[in-house]
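Worksheet for the structure shown next.
Note that one protein chain is taken out, while the other chains of the complex remain in position.
Letters A, B and C mark the chains as written, and numbering starts fresh at 1 in each.
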Amino acid sequence: MPLVSHIKISKNMSVLSLARQMEAAKVLGAGRFGKASRILGEMFRDKECTKFISLAGPLIPGGLRSVITDLVGGGYINGVVATGANVTHDILEALGHRHIVGSENADDVRLKRRGLSRIYDLYVTQRSIEELEKVTYHMLDRIPEEKRRDIGSHELLWEFGKQLKDKDSFVRTAQRRGASIFCPGIFDSMIGLHLWTYSRLHPFILNPLRDFSRLVDMTYERKRVGVIILGGGMPKHQVLIANTYRGGVDAAIQITLDRADGGGFSGAPLEEAISWGKVKSPNNLVTVVGDASVVFPVLAVAALQQSTAKPKGDRVR
Amino acid sequence: MPLVSHIKISKNMSVLSLARQMEAAKVLGAGRFGKASRILGEMFRDKECTKFISLAGPLIPGGLRSVITDLVGGGYINGVVATGANVTHDILEALGHRHIVGSENADDVRLKRRGLSRIYDLYVTQRSIEELEKVTYHMLDRIPEEKRRDIGSHELLWEFGKQLKDKDSFVRTAQRRGASIFCPGIFDSMIGLHLWTYSRLHPFILNPLRDFSRLVDMTYERKRVGVIILGGGMPKHQVLIANTYRGGVDAAIQITLDRADGGGFSGAPLEEAISWGKVKSPNNLVTVVGDASVVFPVLAVAALQQSTAKPKGDRVR
Amino acid sequence: MPLVSHIKISKNMSVLSLARQMEAAKVLGAGRFGKASRILGEMFRDKECTKFISLAGPLIPGGLRSVITDLVGGGYINGVVATGANVTHDILEALGHRHIVGSENADDVRLKRRGLSRIYDLYVTQRSIEELEKVTYHMLDRIPEEKRRDIGSHELLWEFGKQLKDKDSFVRTAQRRGASIFCPGIFDSMIGLHLWTYSRLHPFILNPLRDFSRLVDMTYERKRVGVIILGGGMPKHQVLIANTYRGGVDAAIQITLDRADGGGFSGAPLEEAISWGKVKSPNNLVTVVGDASVVFPVLAVAALQQSTAKPKGDRVR
Partner (left out) sequence: MPLVSHIKISKNMSVLSLARQMEAAKVLGAGRFGKASRILGEMFRDKECTKFISLAGPLIPGGLRSVITDLVGGGYINGVVATGANVTHDILEALGHRHIVGSENADDVRLKRRGLSRIYDLYVTQRSIEELEKVTYHMLDRIPEEKRRDIGSHELLWEFGKQLKDKDSFVRTAQRRGASIFCPGIFDSMIGLHLWTYSRLHPFILNPLRDFSRLVDMTYERKRVGVIILGGGMPKHQVLIANTYRGGVDAAIQITLDRADGGGFSGAPLEEAISWGKVKSPNNLVTVVGDASVVFPVLAVAALQQSTAKPKGDRVR
């Protein structure tokens, strides 16, 4: 029977050597973190693996926008499945708006009066959301009407990506790099409200089945598919279920604070998905219990350090 | 300053008097449970309040199907916003399939070989899901093609409800009672896979913007809107965001095990939604931390006992 | 394979029939709640079963004081293992102090200035804690010095119980009923600070090994031992570990929000304790994920209704 090894830390150790030490522990959270870093590193190195990341929770407004953008820009990720909120906040920042550091104990009635909307401990101005309406309309107007009459979210965001100018936007960067962004619940967000009001005045039908077709196309005949799941929700499920046609994904890591015992899919262990054919085998699967905003940046750096590819400059890209 | 009162229990007390005792505690979980029972009782009694319930997590396969069906059938609920899985499993049971008691520690590779798919500690047969395909196709075929070319999930489920025969189905019961079911992520479920394959062969466009229009119509000019949120996910957000046009819902209770500090909307306190205009005021809002499958049945019985309406027979309906 | 049954609710159903409906579901939280209510009812009825309850978290200040007192007073519980805080707050109330309804978002710096100390959303006055010192000293003075030189927490609380006059105190009621209260971390609480300062001036040695001996005596030769675990912490572990000498407890239910995957004992499933000999077998074990202040009162009423013993008046006792 294998034995637990104890993590050795040292002042000058790299993120990767720390992750390796944690992997050697083999048990509890540290062992899982270490295993996740190895799986992620292998995914990043594997050129024949199509890689997806799912984003739930306020990662984009909350500080991980560049991490996602740079991984997409560096070719480490081929598809993003995001909540509508993450897309909304990426575009808000692309338009020059910023998110404000606030407090989770704020008085929401007063915040509203001050024109601020809250996501846990960060704020966004209501004015920025109003401005988003005009820009959204404008971007929609520039999509050919025929296309607009039956469009998937990934096509819509491709069109938006073409029109955005901010290099730190993951929507823009994905379009430039040929990566796809799926937003199965795009209408369930602030930009979604603008899409809906637009649809009352102009021909516009958002068709989620087109997204599903594209997801299946992107995975069906690929040699390997790997998935990084940050938080749960519909993004997690959408990317996994689309892989049932190919017999499941080959590798997956998830980082979540949701718990399994409520029975919901967000907190479910990846092993459960094997019984549904969404995941191929128990190999190369791991759940790290934690806050993705804490755990993923560390994991990503460890994975990059594990990759043999030479870095091109100061940032990932 | 108000003081904590201690809960008195007695052998013959009713669910309602227990809930009232807990309300008097005023603090911690018990106080919140008590408050939720009062808000829910008031919602149920209020004929001018349009009531929604959002369902995330495996409530329908896991034992709460009749609770939901009976509340809809009894007129206590006017709209349901459910995950695709909850709709899938309602229809599976309507077709005569049952869910199997299993174990959360099962070996998923072996389950798959045995033709079983797992949701925490319950199983469903893969055969039943295959049979669902045929029935789904058949039900779709019976919808006029014109309607099928641009249909919202609530319209689709209305059509399905008409064709289902099981009185315990909430999809059927909602249709009979004139309640609407919204399934913003219907394609993100097993029945969704069948919808997608159907769409490859037949004219069929599922348009979520139609759902949003209906949700706004159902709330915009109503005197009062109340929401019961079981679990988080897109159902929670969809029902709240649609109420921004009327200035927010008037009352809401949520039961969830998701935590707030990850920042995601699933675990967010209802107060946060005030700053977004999704909820009107801090009055008549409460979060009960717990498993909805445990807490909601108790809460519902307490609320029914609080209602003056005479019960019609043994069950809610 | 057994099948999931759906919970039926009706307006006039009792707490017990609701619990029975939930038991029939068999799966998820509801199934576990139902199973817990059956195990608890059987424990309560079983006169040859020695019953313990462990208390962690602010149950006594937060509204469950009478529930515990009445169960002890009614003979349903033979031993209580509590945190120091639960003992402290019982005695505070016995001295006439009350707990104040507050807010979890309060400014703690201001609270401190106002002479209030906070436990989540309830407050206690610092003045009451100061007054506790005098009373504690006085109660200690009345214990014979010889006894005080080597005393276990259960003996100390027995002496305190004799001196308290409040019928709603579980410390007093346990003493009257011949039940024992163990407080393995009594010095880790406000009353503990007073015990410590007293020990600097007077002969006083608190010896936890005496508690352990008493716990073993209370369980070793008993026919059956059952345990109700509310929250985790040292009370949970203390009561279970003392049962290793008899081969483990026969039945146990636990209600907790702590999760298993951190590896700590507080959130560990009861099954894990089998491998340590703290629990006899997988039968009659169940964990309900939830807030004990919400779940336990409901469970207790269901268990009482299940018991054949006639109730004596309005309350449990």
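As a convention for this text, contacts are C-beta pairs under 8 Å (C-beta built on N, C-alpha and C of every residue); 3 or more make two chains touch, one makes a residue touch a chain.
Keep in mind that this is a model prediction, so the values were computed, not measured.
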Practice task
Using the definition of touch stated at the top, determine which of A:S5, A:T197, A:S213 or A:S281 touches the missing chain.
Solution key: A:S5
Practice task
Just name the one of C:I53, C:A260, C:V286 or C:L299 that touches the chain not displayed here.
Solution key: C:A260
Fill in the blank from the handout: Interface residues of chain B toward the undisplayed chain are 28-29, 105, 259, 261-263, 289
Problem - Absent chain, residues of chain A that touch it - result: 1-15, 18, 21-22, 24-33, 58, 61-67, 70, 98-102, 120-123, 168, 257, 288-295, 297-298, 300-301, 304-305, 307, 311, 313-316
Handout entry: Touch residues of chain C, complete complex, unshown partner
Key = 56-58, 62, 85, 104, 106, 108-109, 111-112, 116-123, 150, 184-185, 187-189, 192-193, 195-196, 199-200, 204-209, 212-213, 231, 233-234, 237-238, 241, 244, 257-266, 268, 271-277, 281-282, 291-293
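The definition used in the following text is that only the chains that are shown with their structure count from here on.
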Problem - Angle of the C-alpha superposing rotation, chain A to chain B, to the nearest 5 degrees - result: 180
Problem - Equivalent interface positions on chain A and chain C, same or different at half - result: same
Exercise for the section: Could you put a whole-Å number on the gap between the CA centroids of chain B and chain C? Expected result: 35
Practice task
Provide the C-alpha centroid distance between chain A and chain C, rounded to the nearest whole angstrom.
Solution key: 44
Practice task
Return the residues of chain C touching two or more other chains; collapse runs of consecutive numbers into ranges.
Solution key: 27-29, 289
